[in-house]
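Here the complex is missing one protein chain, while the rest keep their positions.
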Amino acid sequence: MDLDFNLEEQAFRDEVRQFLATELPADIRDRMRRDDASRIRDDIVRWQKILHAKGWGAPAWPVEFGGTGWSKTRQYIFENECAMADAPAQLAFGIKMVAPVIMRYGSPEQQQRFLPRILAAEDWWCQGYSETGSGSDLASLKMKAERDGDEYVLNGQKVWNTLGQFADWIFCLVRTDPSAKPQKGISFVLIDMKTPGISVRPTRLLDGTYEVNEIRFDNVRVPVSNRVGEENQGWTYAKFLLGHERTNIAGIGFCKRELLRLKQDAAGTIKDGRSLLEDPAFGNKVAQVEIELTALEVTNMRVIFAEAANHAPGPEASMLKIRGTEIMQRISELQVELLGPAALAYRPDHDGSRATAAYLNLRKLSIFGGSNEIQRNIIAHMILGL
Amino acid sequence: MDLDFNLEEQAFRDEVRQFLATELPADIRDRMRRDDASRIRDDIVRWQKILHAKGWGAPAWPVEFGGTGWSKTRQYIFENECAMADAPAQLAFGIKMVAPVIMRYGSPEQQQRFLPRILAAEDWWCQGYSETGSGSDLASLKMKAERDGDEYVLNGQKVWNTLGQFADWIFCLVRTDPSAKPQKGISFVLIDMKTPGISVRPTRLLDGTYEVNEIRFDNVRVPVSNRVGEENQGWTYAKFLLGHERTNIAGIGFCKRELLRLKQDAAGTIKDGRSLLEDPAFGNKVAQVEIELTALEVTNMRVIFAEAANHAPGPEASMLKIRGTEIMQRISELQVELLGPAALAYRPDHDGSRATAAYLNLRKLSIFGGSNEIQRNIIAHMILGL
Amino acid sequence: MDFSFTDEQQMLLDTTRRFIAERYGFEHRNQVRASADGWSREVWAQLAELGLLAINIPEEEGGIGAGPVGNLLVGNAIGEGMLLEPFWSSAVVATHAIVALGSAEQKSKWLPALAGGETIAVLAHEEASTRFDAMNVETRATPSGDGWELSGRKSAVYHAPAANLLLVSARAGDEWGVFAVPADATGVRSSPYATVDEQRAADLVFEKVALAADARLGGDARQSLQAVLDYGLAALCAEAFGAMDRILAATLSYSRSRVQFGAPIGSFQALQHRMAEMLMHLEQARSMSYLAASRCTDPDPAARGAALSAAKALMGQAARYIGQQAVQLHGGMGMTDELDVSHYFKRLLAFELRCGTTDQHLENYRRQLRVA
Partner (left out) sequence: MDFSFTDEQQMLLDTTRRFIAERYGFEHRNQVRASADGWSREVWAQLAELGLLAINIPEEEGGIGAGPVGNLLVGNAIGEGMLLEPFWSSAVVATHAIVALGSAEQKSKWLPALAGGETIAVLAHEEASTRFDAMNVETRATPSGDGWELSGRKSAVYHAPAANLLLVSARAGDEWGVFAVPADATGVRSSPYATVDEQRAADLVFEKVALAADARLGGDARQSLQAVLDYGLAALCAEAFGAMDRILAATLSYSRSRVQFGAPIGSFQALQHRMAEMLMHLEQARSMSYLAASRCTDPDPAARGAALSAAKALMGQAARYIGQQAVQLHGGMGMTDELDVSHYFKRLLAFELRCGTTDQHLENYRRQLRVA
C-alpha cells in the first residue's frame, strides 16, 4: 500500500505543471480567476487547440484515435493539475461523452468523420437527453424519430441542454419505437445543429447567466447514417456513456483550487486581531471541509486503482459524485460566509460577486448529472443490494 | 400576541416551584441528579402519593375523576417545573395512557374500579402494544384473545414493555377477530398481572439496565368485563390514546434541566485559561442547542395555545416529538463530549458515568413512542398532505 | 401566553396580502425588477395610500402605531410578495429611528412625508469596520461652526439609491450620533448596485459633508442606535419568514404535480422526509419570528440582544436549509429565473447576510451564555 504517487507519476505531474505554467494563456487564466471562464466558448476552444497541439487533446482516448493513451492515474493527475492551475475544463460533451460512444459503437466512417474534429475543437458538441417530463426518469423521453427512407424525421423538445447555444452538433436520445417498453425503443443519433427545423432558446438561470437551453425540433431531417449503433439500442449506449462521464466526477482539483482560495481569503480577513483562518469557529469549518476533501482524495484514488485493476467504472462513482459535489458546495458556502455582507453586492466588477455567483450557480452540482437523490438510489440498489 | 405567561400563570408557576422546593423529598431528588431515578419504583410511587395528597395527582384529568382540571398551559407549566426540579416523571402508563381511555370509553364500573387506584399509586400499570413482528407496523399485531364464555383466553407475546417488571396491571391490544382487516379485529383489554399464565422476562439493555420486558401470555383467562369499549374497536381507542400520550412530548423541562447541567459543567471545565462555555467551538455548540430549545419552547406553547382554542391534539405533536428528542439527544452528546476521556469509565460511582449511561439510554428517544421516521411519515401525510 | 392577533392586526395582514395578490403578482414584480430603478414609485404611492408607510409612526404622531406585531404581519406579507420597494429601510427602520431619536421638530418635519411616501429615508450604519462588531463605527462627525462635518464610509446600504434622506450613524467625540443627511448633499458619493436578491443598495462615501446643528437626531445614541437596529432586525425576520413559508408551499405544490417514474415525486419517502424536515425548520423559524417581535422593544439590551441573536441565527439556518432544499427538490426548474423559487432562494440568501450574519449572531449569543 502506498498512497503517494510513484516517481514516474511524480515526473508526469511535474511535466503537466510545467506545461500549464508556460502554455496556459494568462488572459484565460485571469478570466477563470475573476469569473468562471469555463462558460466562454473562445477560451475553451483556444485551450483545447493548445492541448491538441501538445498531443494532450484527449487524455482518456486510446492512441489509435489520437488520444494520449494515458493510464487512469495520469488522467486523474492531468485533470487535477489543470483545474488547480485555473485552466478551463475541456468540453465534456465531445471528448468525454459522445466520443467514447462513437469509438465503441460507431461505424469507421463516423469515427473518421467526427473524432478528429472533436480533438481539434473544430466541432462544438452538446447533449440532448432530458425533456420536460423526463429528468431523473430519463427513459420516459418522448422526442420522436420517424423513419422516412434514408432519414429520420425528428419532432420534440430537449431541455437542460448545456452550452448548446454554441453547438455545431448535438447527440440525442430519441424514441424510434413508441410501442416498445420505455428503455427498448430509444436510439442514439448525431444531429448537425444547422439542420433546418432546430431552434435554440437559452434559459435564463438564477445567477443571470445563460448556460442551458431548450431546443425544439420541428420536422428535423437527419440521415439514418447519423445513428450510432443499432436502432432501438440507444439506452445501452447511454448507460455506457454514463460510466465515462463519471471519470473524475469528484472534481478534486476544482475543490482544491477553491479551498485554497477560501483559505487565502480567510487568512486575509481580520477579526479581533487575528485572521478568520485562525478564528476557532470559522477555522474549524475550513478544517472540517479540508479533512473531508483529504478523505475523498484517497477514496477517489482507491476507485481509480480498482478500475485500473480491470474493473469497469462502477457504482462507486455515485459516492464520488455525492461527496464531491457536497464538498464543492460547502466550500462555496464558506466563501460566501467569509465575505459576509460584502457578498450581497451582485455586479460583475464587485469583488464579492464571484463567490455569490458561484454559490448560486453551483446549486446545479447536486441536481445535474443524475441528482444526488438518484445517486443515493444507485448506491442503495447497486452497492448495498437493497 | 404575548409570549410570556400572564400574572395568573406566573402565580401558578411560583406555587408549583414552592411546592417542589418543600415537598420533593431530598433523597429522591438526589437520586435523580446522581442517576436517573425515574426507573426506581419506590421513588415514583412515593412521589405520586405526595402529589395525590396535594390534589395534583392527575394534572390532565377532569375534576370529576379526581384530577386537577388544569388548563393545558397549567399542565405544561407543572410538568416543566417538576422536571427542572429533578422530580421523577409520573408514570405515564396509568395516568396519561390507560386512564384517558377508561374515562372516555370505559364503563362506570371500570372508572370506579381503576381510576382512584391509578391516582393513588395503588396500581402500577404498563402497556402491552408492540410484538416481535409489530413495531412501527402496530396494526399487524398477532396476540390472540379467544372468547370462551365470559372470558377471553389470551395467547401471545408482547415486547418493549416498559417497567412492566413492577406492574400490577397491563393494558393490551389483542386480536379478537383474526379474519378481519388488520385494524378492524383488535380489542383493548385490561389484565391483572397476577393472572396465571403470564410470565415476564426483563430485557437487558445496552446501558446494563432493565427497563423493558418481554411478556408471554399462555392461556391467560381474562373476564370479558375487562374489555374497554366494544369488541374489535380497540384500534380506535389506541389512536385516541396516542393523542394523549403526546402531551408535553417535547420534554422542554427535561431539556432545560439537562442543558443547565451541561452549561454548569462547561463553565467548570477549564481549557487554555478559560471555560469550555467560553470556548468558541464548544460554546457555539451549546449556544446552538440552547437556541433550538428556545425556539421549540415557543413552538410548544403555540401548539398548546392552538389545542386550547378547541383543536384536538394534532399531528403537530410529531414535530414536537422529533425536535424535542433531537435536542435532548444532542444535549446528551454534548455532555459526553464535555467529559471527553472521563466519559469512558462506566461504573455507578464514577462522575463520568451518568452522562455516558444517559447517552446510551437516550438513544431510545428517537425509537420509541413512534420512531422519528414514523413521525416524519405522519408529518408528510397528515400535515403536508403528500 | 397568547398567540392570537387583534382584529386590527389581522386586518393589516389581510390588507397587505390582498394588495400583493392584486397588484404585485410575480409577473408584475418581474416588470418592476427589470425597470431602471428596480422598484416602483406607483407601488410606493399605493403603499402610502393604504397607510402601510405609517405603521411605525405612533398614533399621536398621526400614524398607525402598529408596533412590532404590525411589522411581524406586514413583514410576512412583504416577504411572501418579495417586495422590491424600500419598505423595510424607510417605513420600518428609518421611520422608527426618527420616532425613537428625533426631536418634536424633527418628527413633525419628516414623519408626515415618510408616511406619505414623499420622503424615502434609509439608515446608513454598516461599515467594513462593523463586520464583527455592529457598534464599531468609524464614520465621524466633528463640530464645525454651528453644525457638524461628517466623514466616513458606509457599505451595502439597502435602498440607498431610492432614498432622498440618509440617516448616518457616526461617532461624535465620545458620543454616538445619528445624522440626517440629504442624499444630494455636497460631499456625498454613492456607488449603487443591485444586490443578490434583486434589490438595490449602495456603498456611500461622506467627504466632509457640512451639516447644520439640527441635523443630529437626539443626543448620545449609544443605547438607542442598537435598539433601532434590533427593531429593524425583527421586521427583517418577519420578511424572511414570509419568503420561507412561500418557498416551502411552492415546493410542496411542485412535488405533488411533478411526475417521475410514474408517480408524483412527493410520493417518494426520501423526499417526503426532506419536506417534513423543511416544515420543522419553518415552524421553528416562525416561533423565532414571534420571539423577535416580542422582544425587540425590551428595554433591557442584554435580553433583547440575546433574543434577537437567537432568532437571527436560527432563522438564517432555516433560510439556508429551506432555500437550498426547495431548489434541490425543484431540480433544474429551481435553477431558472422563470419560477419564483429561485427568487425566494436569493432573498433568503440575502437574509442570511444582512443585519449580522448567522455566524455573527451565533457568536453574539454564545458570548452571553450564562449559568442561571
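Side notes on the structure shown:
Letters A, B and C name the chains as they come in the text, with residue numbers starting at 1 for each one.
To be clear about the criterion, a residue touches a chain if its C-beta (ideal position, glycine included) is under 8 Å from a C-beta of that chain, and two chains touch if they have at least 3 such contacts.
Fair warning: this is a prediction, and the values are worked out from it, not measured in the lab.
In the full complex, the chain left out of view touches A, B, C. Of the listed residues A:Gln112, A:Ser199, A:Asn219 or A:Gln288, the one in contact with the hidden chain in the full complex is A:Gln288. In the full complex, chain A contacts the hidden chain through residues 1-6, 9, 73, 260, 263-264, 267, 277, 280, 283-284, 286-288, 290-292, 294-296, 298-299, 301-302, 304-306, 309, 316, 319, 322-323, 373, 376-377, 379-381, 383-386. One chain is missing from the display, and on chain C it is touched by residues 268-270, 272-273. Where chain B meets the chain that is not shown, the touching residues are 130, 133, 135-137, 140, 159-160, 203-206, 208, 212, 271-272, 281-282, 333, 336-337, 340-347, 350, 356, 359-360, 363-364, 366-368, 371-373, 376.
Basically, only the chains that are shown with their structure count from here on.
Ranked by distance of CA centroids from chain B, the top chain is A. Computed centre separation for the pair chain B/chain C is 42 angstrom, with centres defined by C-alpha atoms.
Chain A and chain B have Cα centroids lying 53 Å from one another. Averaged C-alpha coordinates put the centre of chain A at 39 Å from the centre of chain C. Touching two or more other chains at once are residues 280, 284 of chain B. Taken residue by residue, chain C touches two or more other chains at 362-363, whereas all remaining positions touch fewer.
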